[in-house]
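Note that one protein chain of the assembly has been removed; the remaining protein chains are unaltered in position.
Chain nomenclature is as follows: A, B, C and D, assigned in order of appearance, with residue numbering initiated at 1 for each chain independently.
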Amino acid sequence: MILEGLILSIFLFGLGCMTFLLRRNLILMFLGIELIINSANLAFVVFSANNNNYEGSLFVLFSIGIAAAEAAVGLAIFISAYRSFKSAYIDFFKILRF
Amino acid sequence: MELIILLIPLLPLFGFLLNAFFGRKLKKEFVSLIGIGSVGLSLFFSLYLIIIYLLNKYPEPLNFNYYSLLDFIGLKIDFGILIDPLSVFMLFFVTFVGFWIHLYSIGYMGKEEGYSRYFAYLNLFMFFMLILSLANNFLLMFVGWEGVGLCSYLLIGFYFKEEWPSNAGRKAFIVNRIGDFGFLLGLFLLFSEKSTFSFGDLFSGGEIYLKYATPIALLLFMGATGKSAQIPLYVWLPDAMAGPTPVSALIHAATMVTAGVYMVSRANPIFEASPTASSIIIIICGATAFFAATMALTQRDIKKILAYSTISQLGYMFMATGAHKYHYGIFHVFTHSFFKACLFLGAGALIHSLHTNDIFEMGGMKEKMKKTHWTFLFACLAIAGIPPFSGFFSKDAILSSLFIEAQHKNWVYIFYFLGLLTAFLTSFYMFRLYYIVFWGKPRYKKEPHHEENVMTIPLIVLAIGSLITGFLAIPVEKINLINKYFHPFYKDLTESHLSPATEIILIFASIFVALFGLRIAYVLYKKDEDFVLANNLKEKFNSLYKVLFNKYYVDEFYNLSFVKPFTLICKISYKFFDEIIIDGFLIAIGFILQMVGEILRFFQTGNAKTYAVYIISGIVVIIWLIL
Amino acid sequence: MADIINVPTLSHLIFLPLIGAIILLILPFKKNKIINWFSFLYSLVPFYYSMIIFMKFNPGGGMQFQEKQIWIKAFNIYYNIGVDGISILLVLLTNFLIPLIFLSSFKYIQEHLKMYYISFFILQTGVVGSFLALDMFLFYVFWELMLLPMYFIIGVWGGKRRIEAAIKFLIFTAFGSFLMFLSILYIVSYNYFQKNVLDFNLFSYYNMQLPQLAGTLCFFGFLLAFAIKVPMVPVHTWLPDAHTEAPAGGSIILAGILLKLGTYGLIRFIVPIFPKISYQYFPILLILSVLGIIYGGFLSFAQEDFKKLIAYSSVSHMGFITLGIFSLNFYALNGAVLQMINHGLSTGTLFLLVGMLYERKHTRMIEDFGGIARVIPTFTAFFIFVSLSSIGLPGLNGFWGEFLVLLGTFQEKKIYAILGATGVILSAAYLLTAIKRVFFGEVKYPENERFSDLDLREWILLISFSIPIVWIGIYPKFFLSKISPSLEVYLNMIKGFLK
Amino acid sequence: MMEIEALSTEIFLTFLGFLIILIQSFIPKLKKIFVPLILISLLFSFYLTIEKPKGFFFYDIYYVNSFSLFFQIGILFGLFITILISQSLLKKDGLERGEVYSFMLWASVGMFLMASTDNLILIFVGFELLSLNLYILTGYYKETQVSQEAALKYFLLSSFASSITLFGMAFYFGETDSLTLASKTPTYLLIFSIVLMSSGFIFKLSLFPFHFWAPDVYQGSPSYITLFLSTLPKFATISVLIKIFYTFLPNLFFLYQENSVKVLSIIAIFSMFIGNLIALVQKDLKRMLAFSGIAHMGYLFAGLIASSDMATKSVLFYGFAYIIMTMGGFAVLGIIGGGENEPRLLNDYKGLGYVYPFPALVLTFSMASLAGIPPFQGFSAKFFLFYSLIDAKLYFLAIIGILNSILSIYYYVRVIYFLYMKEKEEVLPLNLNFYSLLGLAIIFVSLIYFGIFPQYIFERATKAVEVFIGFF
Partner (left out) sequence: MVNVMMTSVLFYTFLILALIFGLFVALFRSPLYSLLSLLGLISSLSVLFYFYGATFLSFIQLIVYAGGILVLFLFVIMLLRLEPEERGGEHPAFKVLAPILFFAFSAAGVGILFLKKIEKPVEGYNLPIQEFAHKLFTNYGLPFEAITLLLLASAVGAFILAKRKI
């Protein structure tokens, strides 16, 4: 049960990365990040159960809070960027290069 | 005494300084006064010194150390003066001839630009020449040695407005430097054996034991070949005639070029220690004497003829030293300085009045320049070796010493006969010159100037000198003053081993060749006023004539084999090694780095997703690597 | 306090120029004339002080006027300075050249005057500091302190290709010195492992016992730094560019002083710190020195640019110095140290003279002159005089250095001396050729007829340079007696190490 | 009460931020007092920080010791300069609003927390507090697309990296059953977790292969943000990395020495080379400085790998020096130049050394210092660092580092020659006022002073590292 949870968490992490790489839409990329955060949360919880130590779960609380804050700021940045680029696709954000 | 001796070289130096710094603002009279006065004073002092020295009946050499140039453990070099028979002898004729040539210069240079510069250089030359003669160690001698080279450079290039004098000066300096290179190495080798440069320490014992005697002697001789224009470094001297004629007389005939002979005589124990070196000297200088004489046969430039004759005569001098008769070498230096100076000054007078160097543009000067003619004739007779002129005695002494040498080195006979042949040639080309210039029809274009007294007085003095100086060495044992004079100095070397009969035969042989040369010249150039016979000969032996006229193409050969390759190597090392290989290598490195930078830049695609790829793959790789 | 004012200490020599730079920076001088004169007069003060130190210097006294003060405690780094026979003349030369350089710049430099003098003052601090430092860290700091000012001098007031030249100079020098930095760090840390003391005192590292490979690498690290500065073939290519493009003052200081730092470093650092390793490599180094002499001569001969010619002649002359150092002979070493001064004087003056030519006609190409001896005879006379000193005419300074070097080398390794002596011929060849082409012959260009001969300022400059040239030429003992006791001690020390 | 005292600076700064926002919202006319107010407060917080009682607080998750104080003082120092410099730049763009200062202050609070705890939660929260404020700061300037793009990239990548860190922390927790950084017997999972955990921090340090954001973001953000972004976060992150490495590297060395050192060295070496080589071909100064920053972090990371006492001291010193040098560079780039929407091209700085002597001088000195030329601080820093590398027998890294330093000289010096050795074409405007002048002066003085007398800071660093001696 522990192992399965951990494997899931690793897979989710991988999927999060994959989302980040596969999708061009900014929001979807950000969803990938959320996926990673969730995988971390899962890992925390699993380990918490495994180690019989609730500190891990405590971290989850913090991480959810942080994710919320990040989402707020991030989405604000997206909106602002969308306004100036008129596009939500990451491959348009290529002025700064080389 | 110490001070007086010091004053002898220093006075010309003061003269130089005054003329160099203030000369341009002074009147010509003052310049001449300074130039001649300083040399005159030093002549006066040296006469004083000589008289005292002679009156003292050859005391021990006097050695004065004024101050130390270098003072290390095992290496002490003093600014010191050595007074011994040899240096006194040199001192005398250097100051004497020098003085008269200074005087002559007033007339000769009177209208030239850079009058004060000329006298400054000349005084500087006197200073260095005196240092060279009086130095009590090799290094100080070397100072003088290089110093006279410098002055020669400056004076050859005196007419710097034209290309070739400055080229000639440069050539002289560089060729001399090549000789000095050998000289310096010889000194180093000597030092590494004896740990001293002082003549006193080295030569006072008379004999010297050296492990590397032959290399040392040869290296020193290399220096001498440079300075005294022997094969293979003689090439500068003909070119050096680009300088004003008095300069040629003083430096390139009378004094500086004989410095090599002086040095060899001075360092005689070293040459004594190496028979091989002596033999080599005879060979080289015999060859020089002969070839220079042949080259003089066909020249048209009066000064060139005299220059080749100088080289040839220098060969004689060296042959004497090679035959261990150093005093005869020095004696020939002495007599030669008079008659060659006289010849040059005479030539100078001709050039001065005719503004040409080509003997075929002169002719018939006998009437126009009587004093010059007579003095020139005297000097010609002297150089041709016709008794009782001085050249006869000195040359005969040399030839007989060669003959003596030949008695235990049989091959030297060749050089004895070569010497005789050279004497014949000398006589021939000198009288060729004489007849062409002074007899026959006038071929000059412009009317010659009149003779000036300032110029004729030195001529007369020197002519008298070339007449009488020979009597110092009458080839009779008892009244041979030179032998006597140098006896304490060269000790056992002065003795003759020839029977009187042989000596007389030798004397007649040399008189005969001299007269024979004179006769042929007479036939070719005096009797036949249009030189028909001479021209016929020229046509007949055209190829030989050309070779001789072009001096065996030695200059061309040197140019092709040394100068051109050298320039090419320089160009290659700059254009190829420095600019392409070394700099190119660095540029290539810089370029490669830049290229790498440019390539790496393209990983910076600007797409955030690419960056994420890098990040994730980085993490994966790190994990895989660490575990 | 009275002591500080009355007695010039070595710190005065080091920091007075720096203070001068700060004064210049702060004071609101605007007029060029005031800045010129202020800098010139101010620079006489260190010169005066260094003369006093020179007079008080006791030749037999070893390291003198030492000052030692803790600087960075954590690394046991000291502000440790002192002077001995090896450095005293170089310090004097530096302080002698700076005022003259300033004087020479009065006309030459018209822009950014303040910065110019500030650069020179900082440079002076760096140079004098490097000569005096006895602590490796301190030495390195001073050594690198010279980098930027020199870069500025070349880059701001230089010729057309000044920037490339400046960059090249900087990269080369920095390359060497950074590697030296690494080597210093390595030997310090090695020492720390051995003795458990952090120590940057130079003398503790004399005869350093290092493992073979590391020792060799460190040796090359040091060597490269100094060899680039000297410069030895084949790392010399920065020099012609830097020399050519630098303003006259820059060339003078570069030739006169900065190159000497390289040879000074060879004497002070490489040979004593790595006696055995350097002994192994002496043959190579000697070959490189000889190569420098000959190759430098070749290169000089091939030049069309007057300044470049003199620059390459520096390569050749510096070859003599390194030859003297690496032949490890008493005379040669004396000659090398003397030759450092000689080269500084004669080549410095040559650059000054070329600078004066440049002031008259803004070109450096030999082709653009020709026959100007008639127009400017005094100038020509001085030029020939100084060239002769550079050629090594006996009776002028250059001779004694070359002579002693060759003499000493000959005692040790004959072949190198023989090869090295060819440099004597070469130098005559290229300099006289250049002189001939520039000064003699017809006046090629009519505009050259308008050249003016020396003015008072130039007279003063040239006379000031000529005095030591002649002085050393006719009385070298005066200077040699100051340096030879130290060198004797030094040489005995090295020979002791090699036993 | 002690705990409040221990946290006094953080609290003070937090409330200062509030205050400023409040003033900005309600009495916008008082804008002018922001900078003096903050400066005085910062001076006061210097005092507060120094006076902090030492020890462990808040159930031992927050400590005040010489290590954390070193960072806190350093951060305050950097903040002080940042605020001095940024005022005139903000004003020029008409963006001078209190929030900017507030975010800077709050970001500093985050950094303070990161520096003074071993607890992963607090580290992460501090880290996020920092990052979040940085996101806001980078997005603050909305005039140009570039700055928006920079903010977006920064946000995306940084939050991506920090989520990886979070994931690593989870595994760390799972393996060690604790949320405190402490020496543990290494297992594969632990290493796995440490790699993941460090990656977020390494990302902040912009080390290879996490460096790609840095040039884009530095170039796109306005100078005053770059100034802040490129220095202080890195400095604070160093503290975390030191803790991580100090805790684990010795053990890792013990077990997997070859591999881990190799891998970390690869990171360091690649960072140096990539930073320097690309900087070599940059035309935009800000971008060039960004790449040079990557290279510098490479050197610094080499010091971290050595993880000896000496090396850590040197790293601390280097970090501090890096703040000053880089700030010098970016400050001048902000001060000389048009609006923030214009690029800082090397070509535009032609001949400006004579037009604006003092700022140009500061730029020159900063470049020289970055290049590691004495007597500037960068040199002392490099000296300490390379000495410690050799001391730790990491010769290869030291040699590579030196070679890179040589390489880097070229492009640093290029800036100098553009400033002084080219003819000026057009003159960029200057945005210098009293505050920025003061800021430049501080940079100027500290570049030289700490270069010649590094003793003081080095002693502080020594004391800071002494905290860790027990850890071995």
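Convention: a residue touches a chain if its C-beta (ideal position, glycine included) is under 8 Å from a C-beta of that chain, and two chains touch if they have at least 3 such contacts.
Predicted model, so just to flag it, every value in this text is computed and none were measured.
Participant: For the chain that is not shown, enumerate the shown chains it touches in the whole assembly.
Facilitator: If we consider the entire complex, the absent chain touches A, B, D.
Participant: Touching the left-out chain: which of D:Ile21, D:Leu37 or D:Leu430?
Facilitator: Considering the complete complex, D:Ile21 is the one touching the chain left out.
Participant: Which subunit A residues touch the hidden chain?
Facilitator: 1-8, 10-19, 21-25, 27-28, 30-32, 34-35, 38, 41-42, 45-46, 48-50, 52, 54-55, 57-58, 60-62, 64-73, 75-80, 82-83, 88-89, 91
Participant: Hey, which subunit D residues sit against the chain that's not shown?
Facilitator: On the subunit D side, contact with the omitted chain comes from 7, 14, 21, 58-59, 61-62, 95, 97, 99, 102-103, 106, 109-110, 113, 119, 121-122, 125-126, 128-129, 132-133, 135-136, 139-140, 142, 175, 187-189, 192.
Participant: For review purposes, identify every residue of subunit B that touches the missing chain, sorted by number.
Facilitator: Residues of subunit B in touch with the missing chain: 609, 613, 616-617, 619-620, 623-624, 627.
Operating definition for what follows: only the chains that are shown with their structure count from here on.
Participant: So the centre of each chain is just the mean of its C-alpha atoms; given that, what is the distance between subunit A and subunit D in Å?
Facilitator: 26
Participant: Could you please state the distance in Å, as a whole number, between where the Cα atoms of subunit A are centred and where those of subunit B are centred?
Facilitator: It comes to 97 Å between the two C-alpha centres.
Participant: What whole-number Å value describes the gap between the mean CA coordinates of subunit A and subunit C?
Facilitator: Measuring from centre to centre gives 64 Å for this pair.
Participant: Provide the list of subunit B residues touching at least two other chains, using ranges where the numbers run on.
Facilitator: 601, 604, 606, 608, 612 - these are the residues of subunit B that touch more than one other chain.
Participant: Can you list every residue of subunit A that touches 2 or more other chains, as numbers and ranges?
Facilitator: Those would be 20, 29, 90, 93-97.
Participant: Quick check on the complex: what are the subunit B residues that touch subunit C?
Facilitator: For this pair, the touching residues of subunit B are 20, 24, 67-73, 75, 79, 117, 139, 142-143, 145-147, 150, 153-154, 157, 160-163, 165-167, 169-170, 173-174, 177-178, 180-181, 184-185, 187-189, 191-192, 566-567, 569-571, 573-575, 577-578, 582-583, 586.
Participant: Under the stated contact criterion, what part of subunit A meets subunit D in this complex?
Facilitator: 6, 9, 13, 16, 20, 26, 29-30, 32-33, 36-37, 39-41, 43-44, 46-48, 50-51, 53, 55-56, 58-59, 62-63, 66, 69-70, 73-74, 76-78, 80-81, 84-85, 90, 93-97
Participant: If you look only at subunit B, which of its residues touch subunit D in the complex?
Facilitator: 593-594, 596-598, 600-601, 603-604, 606, 608, 610-612, 614-615, 617-619, 622-623, 625-627
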